[in-house]
Each structure stands twice: as structure tokens, then as C-alpha cells.
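Only a single protein chain was left out; the remaining protein chains are all shown in position.
Then we have chain A:
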Amino acid sequence: MGPAPAGTQLRGAAGELEVMESILKVTGKEGKKQSSKSHTVPGSPVEGLLKPVKLSQAELYKEPTSEELNRLRETESLFHSSLLRLQVEELLKEVRLSEKKKERIDAFLQEVNQRIMRVPSTPETELTDQAWLPAGVQVPLHQVPYTVKGCFRFLPPAQVTVVGSYLLGTCIRPDINVDIALTMPREILQDKDGLNQRYFRKRALYLAHLAHHLAQDPLFGSVCFSYTNGCHLKPSLLLRPHGKDERLVTVRLHPCPPPDFFRLCRLLPSKNNVRSAWYRGHSPPGDGSSEPPTPHYNTWILQDTALESHVQLLSTVLGSALGLKDGVALLKVWLRQRELDKGLGGFSGFLVSMLVAFLVSTRKIHTTMSGYQVLRSVLQFLATTDLTVNGINLCLSSDPSLPALADFHRTFPVVFLDSSGHLNLCADVTASTYHQVQHEARLSMMLLDSKAEDGFQLLLMTPKPMIRAFDHILHLCPLSRLQAACHRLKLWPELQDNGGDYVSAALGPLTTLLEQGLGSRLQLLAHSRPPVSEWAISQDPPKHRESGTLTLGLLLRPEGLASVLELGPEADQPEATDFRQFWGSRSELRRFQDGAIREAVVWEAVSMFQKRLIPHQVVTHLLAIHADIPDTCVHYMGGLLDALIQGLKETSSTGEEALAAAVRCYDDLSRLLWGLEGLPLTVSAVQGAHPVLRYTEVFPPTPVWPAYSFHEQLRERASLLPRPDKPCPAYVEPMTVVCHLEGSGQWPQEAEAIRRVRAAFQLRLAELLTQQHGLQCRATATHTDVLKDGFVFRIRVAYQREPQILKEMRSPEGMISLRDTPASFRLEKDTRHLPLLTSALHGLQQQHPAFSGVARLAKRWVRAQLLGEGFTDESLDLVAAALFLHPEPFTPPSSPQVGFLRFLFLVSTFDWKNNPLIVNLNSELTVEEQVEIRSGFLGTRAQLPVMVIITPQDRKSSIWTQDGPSPQILQQLVLLAAEALPVLEKQLMDPRGPGDIRTVFRPPLDMYDVLIRLSPRHIPRHRQAVDSPAASFCRGLLSEPGSSSLMPVLGYDPPQLYLAQLRKAFGELALFFYDQHGGEVIGVLWNPTSFRPQHFKASNTKGHMVVSQSGESVIVPNIEAILEDFAILGEGLVQTVEARSERWTV
């Protein structure tokens, strides 16, 4: 009996703790297997829950051993804390290669070496004659132009050397690469091979021949080509072992020239090695001496010559220093989490290793340092040193023949010279990539310095994909447009230098262009690096345009976003021409208030929503006029989700303005209250306590002007009533305002009497507001509703001492003690905590203009998933606030989109079971206090709700989550968020357009046992639905301000009334889910525990019936009658009740 236990995750037949456990399961897929195993062990302690540590006195105070003391001392001096030390050790264990695997790899390498040496040689042919190449293998290089002088023959390599991180022991899992340098014998190469890509052609042919022979070998599971670090002139051959070791290792073969083959002076950054006559078919105008330099081309040759010397340098530095190796491994993890290490111009692991070597040589790092200290020192160095201005040099000799650093600065954006003094290691790194590295380093240093957070998690374990790190994202697609852009930007020399790779040629100039255009709006611009593709040896190498898309990420500066004006120089200044040229037709002369006549650009933007998207206008405009990229090729992902928080018929705003209007109206009202004359006690404070007044109401209220003919009129009470023959009138939710009165000893000291006096105040307030300001008011015992400018406020008079009086308990000895009671708790929440929270979040909105959007989008999503009623408004607002107050490792979001993605990430990954979410509003909690809260949390975990949110005002009890969510609901939210995040990110990262962005907002309905479909006629907020209906019912509103002598219908929402009845009557039998924003369906889930037949008890017969089962009479829920009750209780509202009987066969 009872519903089938399999199926939805929501059914929590198990106890609370078990469900809490499953919350964690989602966080790691691997963890799932483990904890499901633990399910089978009965009586085992709950896994995954931290318990306060209990050590016996003897254990705590025993004499320490010297070993223990040493370790403690070491931890203190080398690491931040013992936790960090343990975490770092664990992480390294996870990413390090095990000895066993190393042995297997070594054996494989031996084999590879032998096979390579056995590849047969070929007779000499012209480079252009490639007929000797067997069918089934293609040259892994774009041979444009095809004709090139020189001869080629294949000879086995003169030397096969392992280079790179594998040898150093700094390679990290999961993808282990072993780089092997194949020194080509001198006979293959000829003089002047450095010219016109001849060396690269030979290199490619060399690989092609190798590939053909190795591919036939059964030793290899796969043989394919790839580009070395994404460089299109330098293919490499990837070998993977056959069979189960296929994923174990990738061996990359890099042919390289014999040592001292190329003369270094020919490869200086100022030298040309690709002749225009050859490359472009004609010489540059003028004499032959003005050939453009080819710095990148030269660097790529140099890189090949220096492979071995770099490895030698690194092995002498890192050699025996374990700490340094740990440090390099940590840095690699750090880079990888930030997606900085891949592709052409990435800040690769090799670069950081060299950086560590540099810091050792300048004595900033010592070989005895721990991995953590190395990480810290390198980050510190990166954060403070701008290599785009002050390059660094590993070369110690002061040979005057060496090129000067300044020469390199002229040609390369980022300069870091190797020990030869000729090779710029950062040649391919663009300025924006380096700035991104610097930005990340700075953020990380800040994080490491603040002691409050778990730095390790945020620094090394949290991935920072572009979509989640940047406020706005734009894709340039198709990439072939960039070829035209190169021509428009006159980048022919760069193309020549890059061997025709127009993507990397255009990248630098484009980013500079946009950086200049976005100016003060921009904090950081980053670009994705084209991914390094792999292709089968029988295929042609991928074209440049096939290298995916170019994605740019914009990190916006919120202060800069507010302005719509781009102020240029005065019209008569010489810079004015530049300005005009830069902005093209958008630049216009304007006269300003101070009398100056200046060039200026003004963007059309009125609302916050439009202002946030000015960067979109800037980007499309600049790309169109300067780079010939039409706006159809720019796919801007910035405000796509905003449509979900746009009100009815509003397309130009996301409601920030409407919210501000409501807040202004509230300010006016509070002024009226302050100045009210004739109250027995004067008003001492007016505080807002409604989501609107902290900018987090999903759909902001609009002024209401009800059409009287649509309503029934109750003249003597000055009120409108809904009419049975009309559709439900518009939903008007009064905004709660708490009004404190000055202290007085005249208040009675008894709860009942206080309520009467408060009621008297409410009446008096209504009377005075009507008399003195002509406002329409309606008083009840607990509040006064005031209609002002179309907004309705609900004023609640509060008496400061009332909660205390409700708490007072008198012990038999006459001692008065204070104990929380439900009533006092509620009152305190409403009159003390809620106003405090509202004002704090109101302040947060002033600091971070995107807060409103993020909080509303988050709330909208939770509600759209039908879980809205499981969470209090405030708890969701606080989670959103946490994204702004504790953004680490990110920066505070400046657009709703990125904020929402991070909300999903936070919800799906946060370990609610073992951690409180600390929201440090106004930074009132000190670091020590936070640490104390965290440690205190473990001790009291069992008494706290499943979701614990701590604020400075509420350090112990987590008031906003006391009544929910239940463990099941929270788990469901975690699950949904974990599913929604990748879907949404994939949509946003898809350059062809996001498709239907509302997908993640549609709830899955198949998990519910019963669906109650409602009639739209009686859903007042029907138009707010995620998929807004094309037509809905008239809700009796005038579009023009009308008379305000009658109070509109307040808070009348039939679905809510219906739900309240359902929950009251059947709350023990089922859970009800509904989206308050225009949901047309109520999902019902039966509670499996209540379906077990029980013995008759007078207290739990509700909705049950007695049946005799095997001679015994037991009670079970009377489902048929209950289903009919659903329809009866919601008569007129309910359309159908769909029971999916197969799911709940009793």
C-alpha cells in the first residue's frame, strides 16, 4: 500500500536527516554512488553531516610529541591554517599522477621511442611535390601559398627527448600530456629554411610521414593531429595508447630543429622572415627594405629551438624542491579553473613554471617554501606587476648584443624573455588575456587575505567559466567575417606574420577598439581563446573559421553604466577629429550647460534596463563602422533573461523605475505620517517591510485606478467588492509599512489590552490621514490601509515592548523570565526584523543597481518551478544578497543574467547541511564573529532549520527559514538548479542564438500525482505567467488616473485562497505546488507516509475512511472523496482535476 516509492525525489518517506543527506548527493556525481551505498547500512550514523568534535580531556592535554609540535609549527609558518594545509594536500593527491600510472606511461614511452626510430626514411623530393605521401594522410598545415622552394626527405629523428611537465613532475590530471621533442636530423634542413614557412612545411611533412607509419601500429589507440598551443603553423602529432589505457595519457610529438641550426639574430622581433613577394604575390610599395617584421613567426621558430633548454632550466630550478612543484601544480589548477590556460595565447602551465623559475632567480621565492606560499607569491607578483609595461627577463647576462626589452615591448603586448634573451615566452598572450590574469590574481589575493571565507574552495575548487564570470557575453559568429575585418583594419602585415590566421590577427586590434569604446563602462574585457582542435590524420586541418566562435566577455563597471553620454573634446580641439572618426555618425556637436561646445555621443536609454545594454549598442556600432562586422554577426547575450521580469506590456524597462516610483510614494507617505497632528503619541519611525520597498518584488506594483462599474460598491465602507459575474479583479497587494510611536508609560501591560489600544491607534490614524490629507483609508484592528496616488499601503502600528510582554513568563517563584512564543516570534519578525532587513537590502540596491534584477529573477525562477511557497520571500532575497556581498571568487554581478546564473550555481552547490550561509549585511560581522558563528553552527546543527541563513541582525536562529523550506523542498530546488544551470549556460553560450530562453523556467509537471487545472478567469495575475497568454480577461482597471474615493479590492487572489483551504484540509496528506505568478495548474504530491494504513485514532481521522483489511479495521485516506473535494472547494476556479492514478495506486 502507499504510493510507489520509486520515482520522484520529493517523496520523503525517510526521516528528515536522510533527506538532508540526499541534498548533498547532487553536489558530486561520484558522491551519489557512495552515499547510496550507505543507505543500505541500517543504523549507521548519518553520513555527510559534521558533528562537533569530542576529544577526551586526556587526549587534549597529553604531552605533545616533537613530531606533532613540528607539524603544528610548520603549519603555522607555511600555511594559513591546518585546514588549508590538509585541503592542499588532498587536492595535490587528487591531481598528481600515481606512481603506478607513471610506470605504465614510462613503458609506453619506451615503446613510442622504438617505433619512431623504426619509421623508414624516404628519398628526397621537392617540397611542393607531395605525391610521395601515401593516401590516407593529409599534411596538417594550410599550405598557402603552395609554392615554396626547398627539398624534403624523411629521416628518423636524431634525438628523441621527453620535455615538459611530465619530466618535471608537475603535470596534473585529468589530461596527462607527455611532450616529446623530435630533433630532426640536419640533413633534412637547408639554409634559409627560416624563410617563408619552409621550416614549418618541413615540420608538417615530417609529422605527416610519421603519422602514416605510426597509425598502422596496433600499439596506438588513436593517432591524430592537433596544433601546438593552438598555433596554426605548428601542428603536433598526438598518440594515445590502445585499449584501456587510452584515456591515461596523450603523447605529443613536436619536431624541432637541431640545436644552433637557426641563427638567433635572424629571428629578432624586428626581422622579417616571410617575404611579402612570396606571401602576397607582390612586394610592398617602395624598396624591398620596408618588409614588415614578423615577430610571431620568429617566435614560433625560436620556441622550437628552445624546447630543451627550457626543460633544463626548469629541472634545475624545480629539481628537488617539492614545495615549488606543489606550487606549480596548484597554479595550474588555479589557471585551469579560470579557463586561462588553453588555446593560442593562453597563460599556460609552462608559462607559470617559467614564472616560478623567474621568481626563484630574483629570490622572491625560496626553494623551501610550501606549495601554498609559492601560489601566494606568484599571485602577488602577477597582481602587482604589469608585464605589458614592465617586461621581465630571465636572461642574466648583460651582453650588449642582446636585443633590448624595449624592442620587445614595441612588438609584443606582454613581455617575458627566456634565458636566451631572444625568445618572448608571452609572445602570443594578448594584453587582455594578461589583464584578465592580473584581475584574477588580484581577486585571489584579496580572497587569501580575508580570513573569513574558505579560500581554498573558492580559489582552487570553484570553476569560473566565462558565462558565469562576466556580466555580458558576446559571440562573434561566423568567424569568416573576421577576415573582412582584417582587411578593413588594414592588418595585412599581421596576417603575413600569423600565417593567415585572421582570428588571432584581428583579436588584438578588436579588443583594443572595444576597450576604448566602452571606456568607463568597462572593468575588464576578456576574449575566449580558440580551442585547440584535434583532427584525424586523414583529414585536412580545420579552417580558421572552423575554430569555433570568438566569445568576448565584458565585466562592467556599474558606476559607468548610469550615464548615457560619451563626452568628447571641445569642438575646436585637435582631438575632436579623432573623436569624430572613432564614433562616426554617432558623434555630434552639443552645447552643454557650462557653455562648452563639445563633441559627444548620446545613447538612447531611459530605463535601467536600457542603460545596462548600452554596451551592446557601443559594440555593434563600433564593430560595424570599424571592422565591417554587421550586427547580425554579433550575438549579444546580456539582457535575454530580463524579459522574464518585465511587467505587462512593458518592453523598455525591467521594473526598476516602477519600483522606484513606489518607493518615492512611500517616502511621501512617511513624511505625511511624521507630520501628522493630533495623534496621542507622535510617530517616531516609519519603516518599510514589504519586498517592493527593498526592490525585490518580482512584478512591481503599478498605480491602480479601478473601474467602478466592474465592481460592486460598498459605499458606506468606501470599498469596492469583486462581483461574481465578472472575472476576478486585478490583484492589488498592499505594501506593509511599520509605524513606530514614541515611547510612553501609558501603554497597558497586558497583551489583549495592547491589541485594543493598537486598534484604537489604527482607527485614529485612518481618521487623521483622511482629515488632514484627504487620503482614502480603511482601518482594521491590526492595520490601516491607505490609498495614495494609486498605491495601497498597509500601515501597522507597532509598540516596541509588545514582543517582550508576549514573551514574559512567570515562574512559580514569581521570577519573570522571557521565553519565545510563536506569537512573540511572529510579532518580532514583522515589526523588528523585517523593517531592518528591508532597509539593509534597500541600501544594497543603492550600491549594486543589479541587485533588484538578480533577486527578482531568482525569485521568479523559484516560483515558476512551483516551489515559491516553500521559501519565504526574505530567504530568497538574502541568498541573492549573498551573491553581491560575498561574490568570491567572482566580482559582484552587474547584470541580472550573470547574477541569476550564480544564484543557480550557489543553490546547487552550497553545502546547506554543514554550513550556514552568512550574509554580512553592511559588513557588520567581523571576521572573528564569522568564525565563531561557523564553529557554533556545528554544535547546534540539529536544532537549526535545513537552510540556515545568518545575518548580522540574526546571528543564531535563521528566522527567515524557520518555517520552511522542508528538506524535501530544498532538495528539489537543489536538483532543479543543478539541472537548469547547464541548460541555461549552454543556451547562452550557443552562438547561433539561445533558442527558447524560458525553457528553464517551465516546471516539470510529470512528477505530480494530481494536477488541478484552474480557470484563467479567476486568476488575477494570469498575465504574469512565464508563457504570457496572448489574451486574458479584463481586470477592471482604468488606464487613466480616475477617482480614488473607494478602496480597490485588496489582496483578493482566488488561487491563494483556494490553496490555503487545500493546505488546511489536506496538508497532512499531500503537498500543493503553485506558481503565484499566473500559474494555471496546481501540482499535488501525495505524502507516502500518510498512505500507510493506520489504526484508528480519534485525532487523525481527517479525510480518512475505515476499511477492513485482513480482519482488522484500519484507516486509509478517502482518495475518491478527496479528489472530489478538490473540485468542490474550488468551485468556479477549478477546471479539471487530473488524477494520474497509476502513480498512486493504493
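One rule holds in what follows: a contact is a pair of C-beta atoms (placed from the backbone, for glycine too) under 8 Å apart; a residue touches a chain by one contact, two chains touch by 3 or more; residues count from 1.
Throughout what follows, contacts and distances are computed from a predicted model.
S.K.: Select, from "Dynein axonemal intermediate chain 1", "Ribosomal RNA-processing protein 7 homolog A", "Proteasome assembly chaperone 2" or "Tetratricopeptide repeat protein 8", the UniProt-recorded name of the complex's unshown chain.
M.R.: Options "Dynein axonemal intermediate chain 1", "Ribosomal RNA-processing protein 7 homolog A", "Proteasome assembly chaperone 2" or "Tetratricopeptide repeat protein 8" narrow down to "Ribosomal RNA-processing protein 7 homolog A" for the missing chain.
S.K.: Quick one: which of A:Q337, A:S353 or A:Q987 touches the chain that's been left out?
M.R.: Result: among the candidates, A:Q337 touches the missing chain.
S.K.: Going by the contact rule already stated, which one of A:S370, A:S587 or A:S719 would touch the omitted chain in the full complex?
M.R.: Candidates A:S370, A:S587 or A:S719; residue touching the omitted chain: A:S719.
S.K.: List the residues of chain A that touch the chain left out of this view.
M.R.: That gives, for chain A, the contact residues 1, 24, 27-28, 30-31, 34, 47-48, 50-51, 53, 55, 59-61, 64, 72, 81-83, 86-87, 90-91, 93-95, 174, 333, 336-337, 460-461, 463, 714, 717, 719, 721-724, 748, 750, 752-753, 755-757, 759-760, 763, 766, 778-781, 814-818, 914, 935, 938, 1018, 1049, 1052, 1054, 1057-1058, 1060-1061, 1064-1067, 1096, 1098-1099, 1101-1108, 1113, 1115, 1118-1121, 1123-1125, 1128-1134, 1141, 1145-1146.
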